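The other protein chains are all here in position, but one chain of the complex has been omitted.
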Amino acid sequence: MDRKRLLEVTELKQHFRVSKRYTVKAVNGVSFVIHEGETYGLVGESGSGKSTIGRSIIRLYQPTSGRVTFEGVEISGPLRGKEQALLRTKMQMIFQDPMASLNPRKKVIDLIAQGLDIHKLYKSKEERREKVYRILDKVGLSREHADRYAHQFSGGQRQRIGIARALIMEPKLIIADEAISALDVSIQAQVVNLMKDIQEETNTAFLFIAHDLSMVKYISDRIGVLHLGYLVETGTTKDIFENPVHPYTKSLLSAIPLANPIQEKKRVAVPYDYATSGIDYALGREQSLSNTHKVLATDEELASWT
Amino acid sequence: MNEPVLSIRDLSISFKTSNGTVNAIRGVDLDLNKGETLAIVGESGSGKSVTVKAIMGILSGNQEIRSGTIQFRYNRDGEEVHQDLLQLSKKDMRRRINGKRIAMVFQDPMTSLNPTMAVGKQIMEGLIIHLKMSRPEAHERALELLRLVGIADPEKRMKSYPHQLSGGMRQRVVIAIMLACNPEVLICDEPTTALDVTVQAKILELIKNIQAKMQLSVIYITHDLGVVAKVADSVAVMYAGKIVERGTVNEIFYDPRHPYTCGLLSSMPDIVTETEKLYSIPGSPPNLLHEVKGDAFAPRNRYALNIDFQEEPPMFQISDTHYAATWLLHEQAPSMEMAASLKARIETARKEAGEWTESDSWR
Partner (left out) sequence: MADRSYTESHRPGDFQLADPHARAHVDHTYSNQSYWRDAYRQFTANKGAVIGLLVIVLITLFAIIGPMLSEHTYKSMNIKHKSLAPRIEGFENMPVFNGVANGIHSYKERKLEDVYYIFGTDTLGRDLWTRTWQGTRISLYIALIAVAIDMVIGMSYGLISGYFGGAVDNAMQRFIEILSGIPHLVIVTLLIVVLRPGLVTITLALMITGWIGMSRVARAQVLKLKEQEFVLASRTLGAGSMRIIFKDILPNIFGQIIIMSMFSIPSAIFTEAFLAFIGLGIPQPMASLGSLISESFKSMTIYPYMIVAPVVVLALLMLSFNLLADGLKDALDPKMKEM
C-alpha cells in the first residue's frame, strides 16, 4: 500500500516527574507510522501508556523526547504559529467520557462550532449555523438538536456530538481516545459504524486507542500492541490476529472471551507475567518479521518465539 | 425437579425523580437453582442492577417496590427455611441475610473497600460480627480466604491498604470479604467491567473455581456477552425493565429467538470471523418515565409487527427451559429470517463447538 505517510512517531518518550525521586515512565520509546486514510489501532491495558501517547501527539502534554511529524511538519518541538495552526485544525481528538467531554453550560451548536469560532472559519452567523447543520446530518443527529444542552442526550448521542465537533474542522487525523469504552455494547457498534462511514467519505485517518481487541480488529487496518509503555508488537490486523509472536500479544488475545459458550468454557487463557517472564523490554529492539510485522525483542527472544 | 434457591415473581419497582416516576422494573420473573450461575444481561436502563439490589434490600430511599415476591430458600440451624425477602425488615435483612447468606460483589473495587482500613481488618469484620469468631480465629480464617482467592503472601497483604493494591487484587479482596461467611448465594454486579481483560480472565476463573468448591449459586450481571458465554449456565436478557428472553446459555447463544438478543449478538464484533459491517441496533433504550405501550423494544426492532405497538408480548415457550417474549413466536406471525451475518456466525460457532444438537432454527 503506497499511501502517503501522515503521522510519523519516532522514539516518543513521555515521563512525568511526580516527585524528586519518582518519575512515572508512561511511554518509553514508541515508534509507529500512520498513513493517510487508514485506521491504526493502539491497544493496551491500563498503564500501558496508550492514552498518554495520544495526548502527547496532540500536544496536551510536552513530549519528554522523541519526534512527531504530521504532514511533514514537526509538531513535537516548540509550537510556533504555523505548527499551532496546523495542529489545532487538521488533527482532532474524541474523548472517552461522553458526559465530561462536553461543556454542560454550552448549547450543542456552540459546542460543535467551537473550532470554527476559534479559527474564524466563517463569515456570517448563518454560515456557521449551516455548517453545524450539515455536520449534524452527517453524524445522524437532527437539526433541532442544535439548540439543546448536552445533558439532554444519551451517551451515544453525546459521543456523536463529540465526533461532530472534531469532524467540522475537516481534520486529516482523528485520535479516538477510548471513544467507545464508556458506551453500551449496541451503541458502541453504532458509533464505530459511524466512524467507518466518515472515513470512507472523507478519507480521514484514525488513531483508535482502545483496550477492547475485538472492536479494534473490526475497525483497524493496522494495530500496535502496547505494554508498560513499550510497543511490543505492531502489524496489519491479519499479522496480529493470525500470527501473533510476542507472548504478551498471545496472552492478550487468549484472554478475550468469545461468544461461544461450549468453546469458551473449555478455554483457558494463556498466562503472562512480565515480572517473572525474564523479558526486559528495555533490552529489546525493533525486529522486522515482514514488511508490516514488527516485534520488540532481543535476538535470542526472537529466535525462541518464532 | 429441585426447587430453586432464589425465586423472583412479578417484581415491579418504580422510583421517583424530580421529573416524574420511572418504572424501572415492570414485572420480572427469575429463578436461580442451587450450584448454577445465572447471568442477567442488559444495557444501561434495563434494570438489571435494580433487580439485584432489591434482592439484597439495598434500594435507595426513593425506590418503591410496587409488587412481587422474592422467595429465598436457605438452611438455618439445620432446618430449611422459605422466606420472602421483601417482607423482611431492614434489621433482619442485615442480621440474617446480607453478607451472611447472600453476598454481593460490586463493580468498582476501589469504592467497595474502605480506604482507611487495612484489608485484613475488613475481612475479619464480617467474621467477627456475623459468625461471632474471636480475633485470632478470624485472623486465621482471613488468611485462608486470601489464599483461596489467589493472593500470594497473605500475611503481608493483611496489613496492606486498598490503595496499595492493584485493581485485580482489590477485587480479589472484595471476593474474599464476600465469601468470608460462607454465603449460599453470590451476586456479582459487573465485577470485571473496570478491570483489564487479562485480569478479568483470571477473576472469572477464580469465581468459577470457588463456586465449584463451595457449592455457591451465583448471579452475574453484565453487558459483556463474552463473559456470559464463559461463566453462565442460564441467561436472562433484560430490556427496559422486563426479561425478554430466558434460557440455558447454549440456547441463548446458538438459538436466540428475541430480536433484541439477536441484535446484541450481532453488534459484538467477532474475533473469529471476518465482519464486513457490524450490525447495530438503531436508536437508544426507551425513557421509562413514560408508560410503555406494547413492546418496549418495538421502536428499535426491524422485525416489529403492528401488534408490537399495541400489546405487550407474553412469554412464549420454546423448550422446557427456553422462553422469549416476542410476538414473532406466535403461530400467526410470519416467518422471519435471521440476519445473514448472525446466522453465519452462529453456524461457525456451532461447528466449532461440535456438541450442540440441531433443533428447530428460527422460522
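All chains are identified by letter, namely A and B, in their written order; residue positions are counted from 1 within each chain.
Note that a contact is a pair of C-beta atoms (placed from the backbone, for glycine too) under 8 Å apart; a residue touches a chain by one contact, two chains touch by 3 or more.
This structure is a prediction, so every number in the text was calculated from the model and none was measured.
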Would you mind spotting which of A:E8, A:E36, A:E71 or A:D97 touches the chain that isn't drawn?
-> A:D97
Residue, one of B:E64, B:D153 or B:E311, that touches the chain absent here = B:E311
Which one, A:L141, A:A210, A:L252 or A:A269, makes contact with the chain that was left out?
-> A:L141
Out of A:I58, A:I109 or A:L213, only one touches the absent chain, namely A:I58
So which bits of chain A touch the chain we can't see?
-> 55, 58, 60, 84-85, 87-89, 91-93, 95-97, 99-106, 114-115, 118-119, 137, 140-142, 144-145, 148-149, 151-155, 157, 160, 162, 165, 169
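We adopt the following convention: only the chains that are shown with their structure count from here on.
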Chain A to chain B, mean C-alpha position gap in Å, rounds to 32
Which positions of chain A touch chain B when the two form their complex?
-> 45-46, 154-157, 184-190, 192-193, 196, 211-215, 217-218, 241, 251-265, 268-269, 272
What residues of chain B sit close enough to touch chain A in their complex?
-> 43-44, 167, 196-202, 204-205, 223-230, 232, 249-250, 253-254, 263-265, 267-272, 275, 277-282, 284-285, 349, 352-356
